[in-house]
Every structure is written in C-alpha cells, then in structure tokens.
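Following: one structure in structure tokens, then a few remarks.
Only a single protein chain was left out; the remaining protein chains are all shown in position.
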Amino acid sequence: MTPLLSVHDLRVGFGRNPQANEVVRGVSFDLADGETLAIVGESGSGKSVTALSINRLIDFGGGRITGGAMTLKRADGSLVDLMTATEAQLTGIRGAEIGMIFQEPMTSLNPVLTIGSQIEESFRLHRGLTGRQAIAAAKDALDRVRIPDAARRLKYTPNQLSGGMLQRVMIAIALACNPRLLIADEPTTALDVTVQAQIMALLAELKRETGMSVIFITHDIGLVAGIADRVMVMQNGQAVEQGELNQILDRPQHPYTQHLLHAVPHFANGSNARVDGQRDKGAAEEPALEVNGLVVRFPLKSNFFSRATGAVHAVDGVDFDLMPGETLAIVGESGSGKSTTAKAVLGLVRSTRGSFSVGTRKTAAGHSAKPVQMVFQNPYASLNPRLTIESILAEPVIATGGRVNAETLARMASLLERVGLPRNSLERYPHEFSGGQRQRLCIARALMLNPSVVVLDEAVSALDVSVQAKVLELLVDLQREFGLAYLFISHDMAVVERIAHRIAVIYAGQIVEIGDAASVLSKPRHSYTKKLISAVPTIERRREHFELDTRQVPSLVRPRGFEPAPARWETFGGDHLARVEG
Amino acid sequence: MRILRAIFGHGSGRIGGVIVGIYLLIAILGLLGLTPHNPITQYRIDRLHPPSAAYWMGTDLFGRDVASRLMAGIGQSFTVAFFSVAFAALAGTILGLAAAWLGRRWDGVVMRVMDVLLAFPAILLALLIVTVAGPGTWTSVIAIGIVYTPIFTRVVRGPALSLKAREFVDAARTFGSSSSYIVTRHLLLNLVAPLTVQVTLALAWALLTEAGLSFLGLGTQPPAASLGLMLSDSRNLMETAPWLMIFPGLTIMISILGFNLLGDALRDILDPRMRRAPA
Partner (left out) sequence: MNYLMRRLATFPLVLLGVSILVFVAIRLVPGDSITAMLGTEAGLLTPAQRESLAAYFGIDQPWFVQYWRWIGGILHGNFGISVTYGRPVLDVILERFPLTLELAVLSMIIALAVGMPAGIYAATHSEKPSDLGVRIVAMVGQSTPSFVLGLLIIYTLSAGFGVLPAMGEFAPLWQDPLRNLSQLILPAITLGFAFAASVTRISRSAMLDVLGDDYVRTARSKGASARSVIWRHALPNALIPVVTLSGIEFGYLLGGAVIVEQIYALPGLGRMVLDAILQRDYALVQGAVLFIAFNFMIVNLLVDLAYVALDPRIRLGEQ
C-alpha cells in the first residue's frame, strides 16, 4: 500500500545561497495512514524546518527546498508531488488534507479577529460554507475539542482565553476539515505540564476518532512514549535514527539517541532522587534560610480614584526552612506563586507579611555581605549585553563596596574555570556565549559574593535538554564544594528529581505538600501533587492514555480583607507533610 | 570604528554617510568664512547674475554670491540643528530616565507635562516660543530643542521601562547595586543605540524646522545667510532667477535626505530586533 506521505532525501536551506546553508540535510521517511511519527531533536536539529517543508510553509519563512522528493496521497487516492505543486494546489491541500498546529498558541491566532471567524475561515475555504452554516460548523469544531460553552466563546478574541484553551482552538482549526495528516510542531512546549497532559489526551482521543496520521515534533523524548508509533531522532539536520517506538526507546543504536535517553533528566517517580546530603536528624543545625508566614499581595484597583477593592493573593502564607548544603525545590505551575516567593526572598517584590531569617553561619568560602543570591531563568536577559564579562562579574563586588583588584580578578578567573568557561572569557561580551555558557556565567556571578543560599528560578528551563543535564551536574558539584543551600524554583518534575533533597509543591499561592524528595515523588499525598505527577510524561508510560480533566485553576483575586483559613497538616512519616483538603 | 565600517557596508548608509560628511565639511568651511566670496558683500554690478565661473551658483538681487551664502547658510543651519538636538537629547534622556526609574508619581508628572507639549503641532509650538522670545538664532535653538524634548523623553522612557524589567536589573538589585550604577550601566548604556538613531533622525527634522522658521521670517534674521531665508527671498524672482530657488531648495533637501538615510541605516545596524537572539 502506498504510504500517506513519503519523504525522500529532503534538503532545505536558508539565505542567499541555500545550498551552502542547509538546515535539513537529506531526511527520508514514510508515513502510513493512521500512523503517528514523532520527530525528536534539540533546537537547531532541523525538526521544525522538516515539518514546515511538508506543506511548503517554509517557502514563506525564508527557506528553500534544495533537493529531494515528497509525495502525498490525496483523499481521492491520487498522488501529488509536493515539490512541484503549484501554490494554488498547495492552498487546496493546506487545511484540507494537512492540518498544522504550532508551539505558541498565544501568537498563532490573529489577535484582532474572533476565534469564531478564524475557525469559520477553514470551512469557508474548503467546504464552501457561509453564514449560519459556517457558524454552526465552528461551534461543532469547538465542541469537538471539549471547549465548554462553545457558542459564547466563538465571539471571544484570543486575548480572552488561556494558553491551553487557545491551543485547543488551534487544534479545532487544524482539524476543522478532517485532514488526514496533522503536523503538530511542539504543541505543548509553551504550556504547563497539567495542561500539556490535557492537550495530549485530546490529541490521542481525536486521533482515535478520526484515524488521521500525525507528525509530532518535540524536544521531549518522554512525551513521545505516550503517543508515537514510530520515532525519528534528528541531529544537525539529519535523521540519525528512526524506527518503531519500543525499539528506539529500549534498544537505541545511535549514540545521540542513547545520550537523549540517558544523559537527559527523565522523570522516574522519585527513584532518581538524590541520596547524598540528606538532613541529619540529630544535629540541631541553624538553617541557612528560614521563611515564616510569607504573604505577597498585589492590590487591585477598579479605577484611578478608588481604593483597592481586592488583591491578587500571589503568595498566601508560605513557610519553609532550608539547611546548609540542601536543595529545596519549589514546584508549581505558572501563576502558582513560586517565582513570586523567590523574588520576595530576595526583596525584588515587597512582601505584605512574613519574616525571613538568613543563617549567620560561614560558608566554606567565607562570610558574605549578601548571603542570598539568585540565578534567573532567561540567560539571554539576565546579562547586560553591553558589558564585558569582567564588568558583569565585578558588579556584585562593586555593589557591596568592594574594589576590583588583583584578588577580585583572581577570584573571577578561578570561578570561571570552576564553572567550565575558557580563561579568556573576561574581556568578551555575553553574545559571544551560548545559552548554557551564559547560565554558567550567571552562576559564577552569583558566587562572586560567597553566598550561603542561591535561589535558582527556573535556572535550566530555557536550556536544551542535554545542556540542562550538564548545568545540573555543575550545580550539584558546586553545592558539595561550597556547602551551598539551593532554593530551586521549577515547573519541571524531571529536573527537580535530579537536584532536590526536599520538595515543596505550591498551588494557588500556598504550599500543599512538602517533604523529602523521594517520598513526595513516589508517594504523593495531596490531590494536586498526584495530578501534577501523573501529568509528567515518562518513557516508561507507553501509549498510556492521559485523562481529560478540564478543571480550571482557581482565581487568585480575593476581595478586600480576605484571609485564607489556617492550614491543617497531616504527617506521613518523617517530615513529609500534606495540607488537609476539604 | 566598527560602526563606521558597518555604515559603509550598508547601501543607504554609505550614501547617507557621504552626504552628511560633505555637508559637515561645507558647514565648517562656511562657519570659518572660507567661502569663495564674502557671503554678505553686495557686488552691485553683478546683480542677478546667472551661474558662471565666477559665481558658481549665480548672485541674488543684491549681487551677493549664492554659493557663498549657501555655505554660510549650511553652517548656520547645522549650528542650530546640532545645538537644538543636543538640548533635546540631553533634556529628553534625563527626563525619560527619571520617569522610567522613579516611576509612579514622577512618571505621571513628567509624562503629563510631555503630553502638554505634544498637544501642540510642532511648528506651532516653535512659533509660540519665537513669539515670546523674539526671532533669532538662539531662539530657534531653544524652540526646536523644546519641541523635540518630549519625543526624546518617549524614546528613552519606553525602552528604559522595558530594560528596568529585564532580569539583569533584577540581578543588580539582588547584589545591592546603587541606583546610579543601575541607571548608567544597565539602562543608559543599552539606550545608546536607539538614542544614536533618534539623534540622527532628529537632526534631519531640526534642519527642516530651522529652514521652515527662517522661511517664515521667524528664524535667522537678515543679513545673515540662511537657507530658509534664501528660499523665501527667491519667491518673487522665481521666473527671472530660478537658481535662487533651485540651489537652496536642493541643498535643504539633500541635507535632510542624508540624515534620514544615515538614520535608517543606523536603525538597521543597531536595532536589536534585527539581531534576534537564537531561539
């Protein structure tokens, strides 16, 4: 039987001389009817360019297909050569036979048009529907992606919906005309993990309903296990390995696939949790950082003149302590208050209530004027592009009243060496470094003042998976060497499992569960922790169906004077606590 | 040095750079009085003389050498343009930085004052200031400077606000860096590029406004040479002595074109949006 799509030796280049700047260099694969192919690779591997070449959208993105062959079997059984198809033929294929969804649902929908009119457009273009028929079809399409209250939502513009909802709208648009091939380009990367689980569940259900084929592009090999029939691994524009799902995951042949599977953090329900540096029950040591009753609220005003009518309760009563040499991970989804907690600890946002105490103990490297330091999420935004690395590293010293002298320079050199950067880095500028290297620079900068506590706010989230692993290793080494305490803020359970001794799960501004990492990850007690953990994709869970759960996160906006009920805690052995629900 | 090379590697930058360079040279010659003839000497016997070897661009109604007057006029126009833009850039940068950094009430006050200035059509505000202070070179400088100040304030405030929200400023706060350090190193240093672009474009606009004011008789006062005045004077002699209009007209146009081209090129070269960080 002829495959639905056959791609042979595809080559795609960019720029004035596309032959010389090839980003995809000879990729071949076949896709059968109803089959799901996952294309896995890191940024720059050419996976998205491959996807955009199939429906020839790459023509509009500055790319040029320089060689190869692509054949699509159309709905009527005829074959069409996608390489030579005219633009008129292609507009008939796009949307009708090949649907596509993208990474950023927030920017992928037209901000000035209602979502209804954007869905209707597909029906107008390929089904010739107009007026009421088109509206009715659009409503059905929204119902199909399980958007409640579809008729009303048709009149919304994209800014009125959340990212998860928008991605469902995108799916509704892509699947409006029942295409036989859906290309999904990192459709869940920009979403929270529980939302990701919902989108994955929805895609799986729709695939069962329609029998369409799917090309699923992702950087997360863990996500692949849940959905793919076959996997293709790409690196530097080439398919280094492809095969059946179990074969790739269990018996990878190519070293890069092995690297992706083993060197990269994967979630393992607590069995990969750290065993070093556990809390010493007997020793009554002074904590490096203690936070009591932290509350951060942002007042809301309904208009210019009136008093605040309510407040966003970003952080609503958070307590924890952090021992020297220990990592406490604060885990939660976007809007949960985890980053606000970190910023409040550093005084970057003003806390409404609560107290901090920072330990006075000397670190291995000496006493510090500023014992709490921070590493930020975005390595491209956290270094001033106009300053040399020397000026950047000197800043903390100058800020605390120090001078740049031979001793400071020696410390810079030794820290740079310690974080694994070349010696000649000092006179260079940030743009000369890669993302991973920049994050190492940020770490070195944070260590300039001999802190006892380092707050790491999503510090590896922006990095490619294999770079993540290396930076995490470096962090663990530095922790052991300098006796650093880490407050590690993250949404990524796999990363957290690698670095945390203890985990605090935060939901709607409150800690719902806290305890030893292995215990929390292997035996979660609070319903939210359970939901969070069950949403994490892992390679162990093959073709497992995610459950569709459309519960919404509660609003953090509270009326004036609202105080949450005091927490009651239930203990589950050791220091594993979970908030009593109800 | 790197920036010069980049300008000359850029199509319109090269043309703009050459034009601006030539004009600067002429302006300096004009200001130093190194002109073929004395720009205010009246060669009575050669009144309305068409362009010739002696008078490259002819003479005017009073027998003054047009080429020499143009050189002096360029010097005059450039002086006004440079001082007024310097005034506006300095005031605008200080106000914009203060508004962005101090925030809240200060931001409100500064920006409302700027809104008031922006509520006047530019030439009208300049005319109002000239009315108060009386026409003249330095009035033109102040008038054009004040008119352009709100634009610089906006150009500085917007990016300064977004820089203030960047993580390297948060980082600086966690070290306890002083406000002056953050404002100069983290904000101002990153504003050099957009300011350079804006200064270049503002110079084009200042030349235009200076010429406009002089054309209306409210800028540079006779007998000093000025491009706008020369154009204004040419109006009644257009048919008998078209060179009186054509040379000053082209001179103004090309000077503005030069700065516009250079500003565009600088924007292409310096605008960070053109060099997106790798995804």
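As written, the chains take the letters A and B, and residue 1 is the first residue of each chain.
The working rule: a contact is a pair of C-beta atoms (placed from the backbone, for glycine too) under 8 Å apart; a residue touches a chain by one contact, two chains touch by 3 or more.
Not measured: the values here are computed from a predicted model.
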Absent-chain contact - pick from B:S52, B:T131 or B:S162: B:T131
Hidden partner chain, touching residue among A:M70, A:I93, A:V193 or A:L556: A:I93
Candidate in contact with the missing chain, chosen from B:A27, B:L187, B:A225 or B:I256: B:I256
Residue, one of A:R11, A:K47, A:H126 or A:R297, that touches the chain absent here: A:H126
Contact footprint on chain A, counting only the chain that is left out: 55, 57, 60-61, 87, 91-96, 98-100, 102, 104, 107-113, 121-122, 125-126, 157, 159-160, 170, 173-174, 301-304
Chain not shown, touching residues in chain B: 12, 112-113, 115-117, 119-124, 127-132, 134, 204, 208, 211-212, 215-218, 228, 231-232, 234-235, 238-239, 242, 245-246, 249, 252-254, 256-257, 260-261, 264
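Assume only the chains that are shown with their structure count from here on.
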Inter-chain centre distance, chain A versus chain B - centres from mean C-alpha coordinates, in Å: 48
Complex contact set, residues of chain A against chain B: 43-44, 343, 346-348, 369-370, 372-374, 376-378, 380-387, 391, 395-396, 398-400, 435, 442, 445, 449
Touch list for chain B against partner chain A, complex: 166-168, 170-178, 181, 185-186, 189-190, 192, 272, 277-279
